[in-house]
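Before anything else, here's the structure in question.
A single protein chain has been omitted; all remaining protein chains appear in their positions.
Every chain is named by a letter (A, B and C) in the order it is written, and numbering of its residues begins at 1.
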C-alpha cells in the first residue's frame, strides 16, 4: 500500500520520519553541531548510497541545514552572525577552487511575497562578471576573484518556459563554472518556517520549491556543479490538515494549489533575502582572498 | 456554551450557518438575482434589527454580494461586464446625491500579495480632486462631477499607527462627503476565494480584513457615510482544519497569524483590483452624468 | 571632419536632419498616412540600400513610426484605437506565417521608471507557450494559434551579462520562430517623448536603448527574424544642451550617463506599456484567426 506523503523540500524533515526507530538508515550519515550561545544549530546529512537515497526520498549528496529561531527577527548583528555561518557552509559545498565564474539564479515569483525570496536575494548580490571582463580582475582590488553573474528567470506562468530551459540556455551561452540556485521551499510543518536554511550540492529536483518546478537543475542536466540554497516560507495547505487530523481522507481537493504562510511574510522575506545575499557576497570574496 | 466561531468577513457565509433551519432569521431580509447568461449572482442581505444583527454577527445595514466564478480569469470583456454590475451596486449604496467629494482608502499591505488588493485598486483610480479644485469642474468635461481623492495608509507594522487614526485625520482635514474603503477579506472557505465581491454601507468593523484592523471605520466613528468593498483573498489556516476535522480541539496554536492563499494570487489580485477600480471610475462618472 | 552626432534611436529623427535639402536621400523611401479624426500619424521609412543606410545611420529595413499626441493621456477608448493601429503595424512586419512560436523580450531596467517600459509590457502579455505545449492548441479555443513566451532579462549592472547573451541562450534553448524586443528609447528632442512608437524589422543595434545595450539582437546574430518595438522615454542630457546652444563645445563631461525625463513618467510608462501589450495580444490572436 502506497503510504501518503505530504511533500517536503527539507532533508531534515524527510529524516524525521525515521526518528525513534532503533536502527539507523543505511547509507545516511548525520552530524549535528549546536552553538548554544547564538542558538544556531547546524545539521549535516550525507546521503551516501542509492539505498539511503531511496529511504530518504532525496538524491545522493550533502545537505546542510542551519536552524536559528531568531532568523526572521530584525536584529542586524545577529543576522551578520548567521550570514557568516552560512558563508562557511556555502564554502564547504563550493570546494577549494578559485577564480571561478559563478551564476546565481533567484528562482520563484517576485510578485508572490513568500515566493520572492530568490529574486530578492539576487537583487542584493555584488555582481562583478561584467566589470572583471571589461576592466580586468584588478578592478576588484584583490588578486584572486570570482566572476559573479545573476539571473531572475521568473516562473512559467509569466514566461511560458520552464525555469530549467531558461537557465540551461544561459549556462550554455555564458559558461559559468558553478550554478547556485536560491529558492523558497515548502516545509511540512509551520514550525520550520522562516527559521531554517538548507544548502545542498544536489541542485533542484522536479516538483520542489513553492512554485513546483517541473524539471531539474542538477550537475547531470547542466554539466556543472549546482548548489541549491532554500528557505521554507510556506506549507502546503494539505499538510496542516494532515498534521491536525492524522489522516488524509479528509483532504478536500480544492486545497490543491493552496499554501499556508504567515501574515508578516513581507518582513521575513526582506530579512532572509538580505541574510542570504550577504552570505553569498562573503563566500565569494572569502574564497577569492584565501 | 460559547460556540467556536471561525472568523468570516462575509455576510453571505454568516447567513449560511442558518441554512437548512426551518425558520428564517428575524430582522434579516435576503434577495437573490441570478444572471444565467453571464453566471453572475447578486445577493442582497438586509439586516434590519438589532436582533438580526446579533444573530448574524454583523451590524445593521445592507450587504450586496456579487458572485461570479470567472472573476479571476483573464477575460477582458467579461471583466467589463462585472465592473458594470459592480458599478450599479456601488451606486445603489452611494445614494442619489451628486457632486460629492469621495475619498477612497485602499487598506492592506501592498507588500503581501493577497493583502495588496486595496492599494492596487486605488492606484488605478481616476483621481480628480486636485484638478477640480485648481481648474474648476469644467476640467472634467462634464457639468456635474465628483471630486475623487485616494489614500493608501499602509498597515500598523509599517506605520506604527492604526489605519483608523490615519483615515480619521485625513477625513477631518480634507472633509470628504463619503468614504469608500477597499480591503482584502478573510473567507471561511477556500471556495469563496477570488470569486466574490461584497459591498456594504456598514463600513469596516474591528478585527476584519486580512490584516485584522483593530479599530472601526464607520459612520459613527467618522461622521460621514462609509461604504466598504471587500474581496476574500485568504482563508485563516484554522478554518481549513475546522472544515476538514469538524472540531476545534486539534487547532494547533502556532497556526495563529497564518493564512491560506492560492499560488497564483498575483494574477488574481491584478485582475480583481483592475475590476474594482474600473467599477469605481464608472460609478463616480455615472453619478456625475445622471 | 567628424560631425558631432547626438544619439537618437528614432529613424524619424535621423531623417529630419535631411529635411529641407532639395534632393531626397538615395535608397530611402518615405510614406506618410495621417488619420485626422484620431490625430494619428503613421510614417513608413524603408531603407533599401547600403548607401541609404549609411546616410541615415540606420541599417537596411523597414521602420514604422506611429505618432499620436494623446498617447500618454489616460483615455481608455483612445488607447484601444492606438493599440489597434499598432497591432496592424506589427502584423505588417511579422508577415503572413501562422502558428509560430514568438518570444517577447522586455529589455531595460524595471527599477528605473523610464527604462521599465519593456518589463512592464511583458508583464501584461497573454503567455500561452506552456499551456499549448501541455494541453494542445485547442486550449486556446481557436484552430490556429501562436505560442507566446516572454522574458525580462534585466540589465548588465543587475546580471553581469550582456542582454544579448541571455537572449541568445534562451533562443538557442527554446527555438522560437520570431523574437520581438520591446525597449525604451532615447530621442533627440523632448518633443518626441511619450507620443511616438517605432517598430522595425531590423532588431536592436549596439548602443541603442535607454541603457545603451552593447551588443546587437538581429536576424544575423540570432538566426531568426527580430522585430523591435520602441518608445522614446528619455533624452540624453547632452542633447538638450546641444539643442539650446547649437554647439557642442559647452558639453560638460559630467553629463555623461545623465538623462532627461518628465516628472510624471510613472503614469506614462503605465499607460504606454498597457497599450503595447494590448497591441501584441491583438496581433498574436489576429494572426491566429486570419
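Assume a residue touches a chain if its C-beta (ideal position, glycine included) is under 8 Å from a C-beta of that chain, and two chains touch if they have at least 3 such contacts.
The model shown is predicted, which means the values in this text are computed figures rather than measured ones.
Visitor: With touch as defined up top, name the shown chains that contact the chain not shown.
Guide: So, spelled out: the chain left out of view touches B, C.
Visitor: Quick one: which of C:12, C:265 or C:282 touches the chain that's been left out?
Guide: Final answer for the missing-chain contact: C:265.
Visitor: Of the residues B:123, B:189, B:205 or B:218, which one touches the chain left out of the display?
Guide: B:123
Visitor: Among B:10, B:28, B:71 or B:171, which one is in touch with the chain left out?
Guide: Candidates B:10, B:28, B:71 or B:171; residue touching the omitted chain: B:171.
Visitor: Need a quick check: the contact residues on chain B for the chain that isn't drawn.
Guide: 123, 127-131, 147-154, 156-162, 165-166, 168-174
Visitor: Provide the residue numbers of chain C that touch the chain removed from this figure.
Guide: 109, 111-113, 115, 157, 190-191, 210-211, 237, 240-241, 243-245, 250-252, 254-255, 257-267
Quick note on the criterion: only the chains that are shown with their structure count from here on.
Visitor: Using the touch definition up top, find the fewest steps from chain B to chain C.
Guide: Step count on the best path from chain B to chain C: 2.
Visitor: Quick one: compare the interface residues of chain A with those of chain C and tell me same or different, with half as the dividing line.
Guide: Counting shared over all numbers used gives more than one half: same.
Visitor: Just the number, please: Cα centre separation of chain A and chain C in whole Å.
Guide: Between these chains, centre-to-centre, one finds 38 Å.
Visitor: What residues in chain C touch two or more of the other chains?
Guide: Touching at least two other chains: none.
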